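Heads up, one of the protein chains got dropped from this complex, but the rest are sitting where they should.
Now for chain A:
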Amino acid sequence: MLSLAILVPLIGAFVLALWTSASTRAARATAIGVSAVPFALLVAVWVGFDASPEAPLFQHLEEVPWIPALGVAWRMGVDGIALVVATMSALLFVAAAAWPIELGERAREYYAWILFLAGVSLGVFLTLDLLIFYVFFDLSLVGMYFLIGRWGHGDSQAAALKFFLYTLAGSLAILLAILGLVLAGDGPLTFDMRELIARQPLAGMDLRGGLVLLGFVFGFGIKTPLFPVHTWLPPAHVQAPGPASTILAGVLLKMGTFGLLRIPMAMMHETFARYALWIGIVALVSILWGALVALGQTSIKRRIAYTSVNHMGYTVLGIAAAGSLVAGHEAARALALTGAVVEMVAHGLITGSLFLMAGSFWQRTQSYEMADYGGLAGVAPKLTAAFILAAFASLGLPGLAGFVAEFQIFAGTFAVHPWLAGLALLGILVTAALFLTMVRALFFGDRKLPEGRSFPDLSRSETIVMAALLALVVAIGVYPAWLLEPIMASARILVGGAG
């Protein structure tokens, strides 16, 4: 089932790449249909997921040998955390494929790359083998490189190049760290995550453990992105087409935080606990830096891009709090971890929607400058409503998804590192300010678009996609239990079982 969720989009991508006579319409329909398959499969897995306290951490296991000489196999399986993040990603891929965009003559290849990215991204979340994880992690860079470089605007090839160079540097650091991890300790060579979580191969190794952790934090920090290695993000986002930005922010950034909690936090928790405070401080700097720099941006897309640095900072803060002790404060740490995962889902849905809408601005007027707009509430009420809802969710208004996540992160972190949580709260204030000023500049006040320039409201397909994404944002905010249950089950095992 999990393998199918990965293979179906990959096969779809292959078919689209070879189907030279496909029209744009047919390619788009194929992409929507094929990307809906993994979403449906994952929802089915979710329904069948056993979240009871006696249930094993990883479920729906599959295993086929690949490189036996190195202990590498096609191992698939999910815990509650991987399941919700993967399902959210699968949904975002459907939204990205369905979002209308002007592509010109090579539309078929665009949809092929979207499907390719869908397959490899789900592979990152669903695999239980470190090397397969790395393979999919790297392939996601290749797909995104081509999407940004070919279908972006402005100096998109330079942005794509910068993106690839930065993130490949990060992923190679991860590769070395993975090798350092699997070579440590006794027993035969294996890349099996379950086995490595059980073995804790680096326990008791100070220097080596520190270096391996540094490799992981550096690599995943670039991807997340954390200050000061976040500088690839704004150009990549600004030059990428809207749906690609959505995938980048909603799915690819999650690979950084997901990797952080899946690998170093789970497989070397002693070392992680020793340095967790430092990771928390880096997260705090990212939170404040991202918020303040976002406030200074005049372009819609750059502003949203920097809020990603801020929001992913909250996630890392939650992970750092969850992993900061080997024993004690289990409830608070499980709460922080749950919050971090909910933040991943919430940020994916909210920022994903915001980037899709930013793409609509570009489709209509070829401008991202906030100063060019104003007074749009009158001409585009649906867009206004959706944007304001997403913006409020992003700044953490109670009753929406962002609040659920941030509340849990802060509550959990407060028990472990009160002053970190206190300082990070400042970030929320700045975020509120930056979203409110952006909403005011775009939708209220005087209309600044040239006379006679029309600004159509959301089209029918845009409305459907937006309604689906934002309905989930509200649903998580109002009744989060269905989302929290699987996450809580895994968080308890990861935090409690770590001691």
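Here, a contact is a pair of C-beta atoms (placed from the backbone, for glycine too) under 8 Å apart; a residue touches a chain by one contact, two chains touch by 3 or more; residues count from 1.
Everything that follows uses one rule, which is that contacts and distances are computed from a predicted model.
> Looking at UniProt, which of "NADH-quinone oxidoreductase subunit N", "CheY-like chemotaxis protein", "Phosphate transport system permease protein" or "CEL-III C-terminal domain-containing protein" names the chain we cannot see?
UniProt protein name of the non-displayed chain: "NADH-quinone oxidoreductase subunit N".
> Which of A:F49, A:F125 or A:F164 touches the chain that is not shown?
Candidates A:F49, A:F125 or A:F164; residue touching the omitted chain: A:F164.
> Check each of A:L103, A:L176 or A:I388 against the chain that is not shown and name the one that touches it.
A:L176
> In the complete assembly, which of A:V43, A:L103 or A:V135 touches the absent chain?
Of all options in A:V43, A:L103 or A:V135, contact with the hidden chain holds for A:V135.
> Could you please point out the chain A residues that touch the chain left off the display?
That gives, for chain A, the contact residues 65-70, 72, 131, 134-135, 138-139, 142, 145-146, 149-150, 157, 160-161, 164-165, 168-169, 172-173, 175-176, 179-180, 183, 211.
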